[in-house]
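With one protein chain held back, the other chains of the complex are shown just where they sit.
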Amino acid sequence: MRISNKEKAYNMMFIAPALILFMVFNLYPILRTIQLSFFEWNGIDRHMTFVGFQQYIDILFYNPIFWRSMLNAGYITLLSLTLQNGLALMLALLVNRQIRGDNIYRVIFFLPPVLSGIVVGLIWRFVYDGNHGILNHVLVYTFGLEQFRDFAWLSEIRTALSAVTVVHMWRGFGYGFIILLAGLQTIPQDLYEAAEVDGADAWQQFKYITAPLLIPVFTLVSILTVLGSMQIFDLIYSMTRGGPAGHTHVPITRIYEYMSNGEFGYATAMAILFGIVLLVVSAAQIYVSKKLNR
Amino acid sequence: MNVHLIKKRILDSVTHVILITVALTCVFPVFWMLSSSLKTQDEVFTSMRLLPQSWRFSNYLEAFVQADFGVYFLNSLFYTVVGVFFIVFITSLAAYGFARLEFWGRNALFYILISTLLIPIPGVFIPLYLLLKNLGLLDTRTGLLLCYIAGGLAFGIFLLKSFFDNLPKEIEEAALIDGCSRFGLYWRIALPLARPALATLVIMNSLTIWNEFLLALVVLQDRTKMPIQRGLMVFQGTFITDYPMLMAGLTIATIPVVVIYLFMQKHIIKGIAAGALKG
Partner (left out) sequence: MFKKLLVVALFACLLPMVAGCGRPRVRGDITVWHWMTDRQAAFDALTQKYYEKTGLRVVFEVFAPEDVYRSRIQAAASGRLLPDIFSPQGDRRELAAFINAGFIANLTEYMNDGWKDMLFERALQPMTFEEDNQWGAPAGIYGVPLDVNSLMLYFNKDLFRRAGLDPYNPPQTWTEFIEAGRALRAAGIQPFVSGFGEGWLINAFATSYKWNLFGREGVLGLIDGTIPYTDPRYVRVLQLFEEMRNHRILASGIVTMVNKDAERVFATERAAMAFNGSWGINVYNSMNPNLNFSVMPLPRLEEGRYPMLKFGGEGSSLFVNEQSPKRDESIAFLRWLTEPEQQAFLARETLNIPSNKEVAEDLPPLLKIFSEHMAYAIEPLPRVEAWQVVNFININLQSIIIGERTPEVAAREIQAEKNRQAARAARRG
């Protein structure tokens, strides 16, 4: 079916409002960011020094600390992709079975994202506290593990990053949970009814109906998880400030560090490079999911 | 009792154990917040007891008055409801366009839009501030709202497009033959079918806008236009944080989002009923 130019123009009306807002409020800041990344600028001075790709070269070849922070974010992202999304999927499937009290669970599982970051930071610092922390209390008095009496989870190289990741996943699974739940709802119920008539058990129903139909939504959730985890910031800042000794620094905390030390141009160059990395990762994800979908 | 039933019983119990464990970790912080909001400042720290010694419900009234929540609360409600409405309307329209319609540069435009999710813009408030200044929208509700709406575009379009992609095309094609316009298809068929996704979008954007404060505090000058997060600032002194007041304030500030969630999550579940697709 050929579509006339007039129709194409009419179709443009659908995206026009979004496009106009986007051009003004999103594209302009981004273009400005790209422009700034070629300048040395402290954020205040009227004067900016054009330095070309020099800041990019410096980040690429002389800033190993930035790339190490990328690895930390990668670790957080990998754990979130598997554990957090696994948990979200499992809980969504469980609640979707319409077991008793599913209403209550649905509400409760979304409490962590609703809670203020102030409360989340405070509570989890209490949990991980080395001296009389809640976690150590449980380990020592319930399980008799004396070695944890003075164990500061957020200050040990071995555990700091994982400890922060746990909080991040705890805070984030609710989002995946409701998107997946919404995705499960778009699968027509009669498919299951037909399968039941054919004698398919729960696993077979999952494998042949739920899983294939959920792939697009699951891809969406995965991409959002990658973006959310790679760009993690608030939680790190409130829990460890990148410590101990820089072992929980992530790209955004580094970018923020440069920005607040008057290296605005350099920080934007970091952001652009970071964006390119995310672009590659997301493109790979979309590619893989398209392969799976076929 | 047959084997099948026993198996189901065991499966159900395991399910519940998992669900309850996760649920407990989610409820505890809320419990702590509520309990701390009823304590006195020194009790929050010196007594490790979970329940307050005397229940100071007056903290809530005091917090409400001290933080001047009366004004801020209505502002936040305004920003959230109007902002979310426009986000949902504009993004669903665009997402439908990207998912179903043909026009020039469709894919390129879509990927450019989505790529804004990828690049973190350090100090994005500065270009936005300059933009609003040039548009004469500094210190206006409209200016702040426009920023909020624009901020929700990429995510909303991305989310809704994947849902529209997933919807079966047959119904729409049938309706098209019946003489329904493109807009009619979107409004009468696609939107109702995407209800779970729309509800999800409402929830997420409400959360974002309700909790936003950096941009509001940067572009607004007039106190009477500021959102609820501005009120919470009062309890976080430069050096001393008044924890019971802060927790009371946070509780007050959290209730509306919980209410929004309660209303919206029903739509997630009530998605497409079995019969919807048969017609």
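To keep things simple, chains are lettered A and B as they appear, and every chain counts its residues starting from 1.
As a convention for this text, a contact is a pair of C-beta atoms (placed from the backbone, for glycine too) under 8 Å apart; a residue touches a chain by one contact, two chains touch by 3 or more.
Since we're looking at a predicted model, the values are computed, not measured.
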I'd like to know which visible chains would be in contact with the absent chain if the whole complex were considered.
A, B
Which residue among B:31, B:45 or B:111 touches the omitted chain?
B:45
For the chain that got dropped from the picture, name the residues of chain B it touches.
41-42, 45-46, 70-71, 74-75, 77-78, 81-82, 85, 88, 123, 125-126, 129-130, 133, 138, 141, 191-192, 195, 198-199, 202, 213-214, 217-219, 221-225, 233-234, 236-241, 267
List every residue of chain A that touches the chain not included in the displayed model.
40, 42-46, 51, 54, 58, 62, 125, 128-132, 150-157, 160, 239-241, 243-246, 257, 260-262
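By our rule, only the chains that are shown with their structure count from here on.
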If we count contacts the way the header does, which residues on chain A are in touch with chain B in the complex?
3, 7-12, 14-15, 17-19, 21-22, 24-30, 32-33, 43, 87, 90-91, 94-95, 97, 99, 104-116, 118-120, 123, 132, 170, 175, 178-179, 181-183, 185-186, 188-190, 193, 213, 216-217, 219-220, 223-224, 227, 231, 252, 255-256, 258-259, 264, 267-268, 270-272, 274-275, 278-279, 282
Spell out the residues on chain B that touch chain A in their complex, using ranges where they run on.
12, 15-16, 18-19, 22-23, 25-30, 32-33, 48, 90-91, 93-94, 96-98, 101-104, 109, 113, 115-124, 126-128, 131, 146-147, 149-151, 153-155, 157-159, 162-163, 165-167, 182, 186, 193, 196-197, 199-200, 203-204, 207, 211, 246-247, 250, 253-254, 257-258, 261-262, 265, 268-274, 276-278
